[in-house]
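First up is the structure itself, then whatever we jot down about it.
Missing here: one protein chain of the complex. Every other protein chain is in place.
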Amino acid sequence: MSMSAEHDDALDDEVLRQVVSELRRPVRLDPSLDRRALDQIRAEATLRMAPRPDRRWRAWLAGAAVAAGVGLAVVLPDQQRPAGAPASPVTVEQGEASSDARSVRLRLAAPASSRVAVVGDFNDWDPAATPLRPVGDGGTWIVELRLKPGRYHYTFLIDGRRWARDPSEPPAAESDFGAPVSVLTVS
Amino acid sequence: MSFARWLALSALLALPATARGQDARLTERLDAATASQVQQAVDSAKGAGLPSEPLVQKALEGATLGASDDRIVAAVQSLHGQLRRARQALGGDASDAELTAAAGALRAGLEPSALRRLQSLRPDQPLVVPIAVLTDLVAEGVPPAEATRSVLDLARDGRPDDEFVALRRQAQRRGAGGEPVGRPALRPAADPPVDQ
Partner (left out) sequence: MSDSDAALVARTLGGDLTAYAALMTRYRDKFGRYAFHMLGNREDAQEALQDSFVRAFRSLASCRQPERFGAWLFRIVVNRCRTVRRRLQRSRRFDADLPDDVAAGGERPDAFEWRDEIGQALEQLRPHYREAFLLRYVEGLEYAEMAEMTGAKEPALRMRVKRASDQLRELLRDVHVR
């Protein structure tokens, strides 16, 4: 961007000039806020003379919080499913975070298929971009993605010709094109 | 063609589409007229301070799913309107992710007032997950009023994101049996979830 003269962005728009003129009018706040500020200042001066809480106790608390956080991050995907939840053919599991992208695993049960791909907001809906790989011999297909927090519409393409929604994620309430689409939320 | 014109033309064509102001993904995947219309919506969104990437993704979704050009343009313009209304509901503070989620909620038939209420109950934390869950509940067949009530209750009690997600899992289980693969995704909110 060019560093032109300071005032080359002078308002030449009548509407904006009127807006600015209006916004420049004085605004008077409640003067008692000064007194409240002074009260707070005086109170803090008193507090500074009071004994501080035990530093060791605070350090322990901080350590415990960090440990809890680390514990959550490395929990194995399968252990995250709550007891009693149905074993779904497709699961989205959130693994460790780095930067702010999360690992997400997509799984689809598609026996008797020769190839499965996923298309969605995370790969510009490109059928060639993200193939799933078969695992075991029961017709399960898997892929791992790294996704930043957000909401993603997606669907599966089976054998290059059949669209399949993810049955364990909600359907897109906003399906615009008549094909089955799911939505996943990464938090 | 004169050398000068040839030079100018080559220079122009040598520029990546982005330098000419167009998203290359659109020009690669859509025909020129459609790409141009979508680009207009994208530029308008950018000018208005709205997220534009969801519009590009919507167009690419349509292209991949084999939709007609008219439907693609209509879907993009519709989403543009929803994003604008999302911002009217949530205000200039809302992040792109929140606006996108809110647009989806409005599309699903939820009220702007519900979103504003949610925001007022949960001012300190991102709203993406609660809004997403609200939308998903309706998509799973929960009546909007009931979905709204449940989500607002959690927000009022200051519950964390996980509990909103749990709420959604419950609804999924109630409506489980799910749909056979291949059927259209949209389920009207009026249908009650089938208990199994």
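Every chain is named by a letter (A and B) in the order it is written, and numbering of its residues begins at 1.
Rule of thumb we're sticking to: contacts are C-beta pairs under 8 Å (C-beta built on N, C-alpha and C of every residue); 3 or more make two chains touch, one makes a residue touch a chain.
All of these numbers come straight from a predicted model, not from anything done at the bench.
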item	value
Touching partners, among the displayed chains, of the absent chain	A, B
Of A:D13, A:D100, A:E144 or A:D159, the residue in touch with the unshown chain	A:D13
Selected from B:Q57, B:Q119, B:T135 or B:S150 as touching the chain missing from the view	B:Q119
Interface with the unshown chain - residue positions in subunit B	47-49, 87-88, 91-93, 119-121, 123-124
Absent chain, residues of subunit A that touch it	1, 3, 6, 9, 11, 13, 15-16, 18-20, 22-31, 33-34, 36-38, 40-42, 44
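By definition in this document, only the chains that are shown with their structure count from here on.
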item	value
Distance between chain centroids, defined by C-alpha means - subunit A, subunit B (Å)	14
In the complex, subunit B residues that touch subunit A	25, 54, 57-58, 60-67, 71, 75, 78, 97, 100-101, 104, 107-109, 128-129, 132-133, 135-136, 138-140, 161, 165-166, 168-169, 172-173, 176, 178-179, 181-187
Residue ranges of subunit A in contact with subunit B within the complex	82, 85-86, 119, 121, 124-127, 149-151, 153, 155, 162-165, 167-168, 170-183, 185, 187
